[in-house]
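A selection of the complex's chains, in situ.
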């Protein structure tokens, strides 16, 4: 029947074809299992009889190719690749003796099962969309007189509305909590002002952390305090207010007020 | 064994059609009239049916078939519609009820009562951040989804509110614990804010119920 599938964003069927499958980027897939299923379907056999070994090889080739093309490969694809490489070795090398863990065959069967199950659900989803749907192929009465049961007013409210109302209200509550977090950033101006004030007129060297001790005791402020203080101190050095000294990379950073030219005389 | 529908082929001028065609045409008319959002004139009906069909005899046949049913096919002016049989109007009388949507504040208050029951009015206001108008609680009490539960054992002994069995039935929940928690709301995509630490396990579904003196058992 026409337009039966109108309510999907896209057709279920189209998946990359054989020839282009190695050329397309990974974004077309919804994760490693989805990609594996697409590859498996290209073996064109009953999924229960699929060669998991061949499948593992195809997957590894695919990932290698994607990486050689410098495509971004998400971590979960790489995790699956590592697991499949392991599975491959387990399948190729017979287990010397029964191990605690499942055998290669058991792992392979489990994978084949998951692929079959996912495929079954895809087909089920498709069958659902092929049904005659209310408001689309089947219709309710256009002018119902209305039947009330017991009450004078039928109150309408759905569970979704209820949950959404609650979530929105609580979210507003949380939003104010989050704004407090914003204050955990030490602005550059504040760091600058603080450095100048604490260093004072002293021209003796002191570790920069010394002036930040109040911030550094609070873990959430440590990074921002250091970053802002460093930027501020660089700015002040450029302006000729301060001097910085560091013995080696990652060694403590020392700071002092730049001695006045005339003070030396 | 009662005759449910008395099919009278009153009109003999349709005999040129096969019984199957005629039957299909009757079914088509039935479906069109049923789904229509207003009474349809014969011209309108004809425009929706295959061409060259005489509508009038079909309508009369349907009218006769439904004459003894709970629903009748009735002309009003030159338009036709299915209507409840006049003698059964009493079934609908109390039904001329309006359908009302719960207002946003009412929905929010209902949600807070559901999640935090037993909860006092002051506590509801604390979560909502605004005072609750008298009307909001009244509306919720009217829905039958909310009931006074008891009194909190605290100064002033404020009234506590909770939800009813009808609430669960209406929202398709088997128990109040089936409401998704904050983390689950977030996981489902309903809550976009970050949940501050310490709130994950929330909501706690109420203050310790022991801190409450139950009212006399309500009906239901």
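So that you can tell them apart, the chains are marked A and B in the order they are listed, and the count of residues begins at 1 in each.
The working rule: a contact is a pair of C-beta atoms (placed from the backbone, for glycine too) under 8 Å apart; a residue touches a chain by one contact, two chains touch by 3 or more.
Note that the structure is a prediction, hence the values are computed from the model and not measured.
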{"item": "Copies present in the complete complex, per labelled chain", "value": "A x1, B x2"}
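One rule holds for everything that comes next: only the chains that are shown with their structure count from here on.
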{"item": "Intercentroid distance (Cα basis), subunit B paired with subunit A, Å", "value": "40"}
{"item": "Touching residues on subunit A, where the partner in the complex is subunit B", "value": "139-143, 145-148, 151-159, 161-175, 177-178"}
{"item": "Residues of subunit B defined as touching subunit A within the complex", "value": "31, 34-38, 81-82, 84, 91-92, 94-102, 104, 107-108, 110-112, 114-115, 127-129, 142-145, 170-173, 179-180, 182, 185-186, 190-196, 199"}
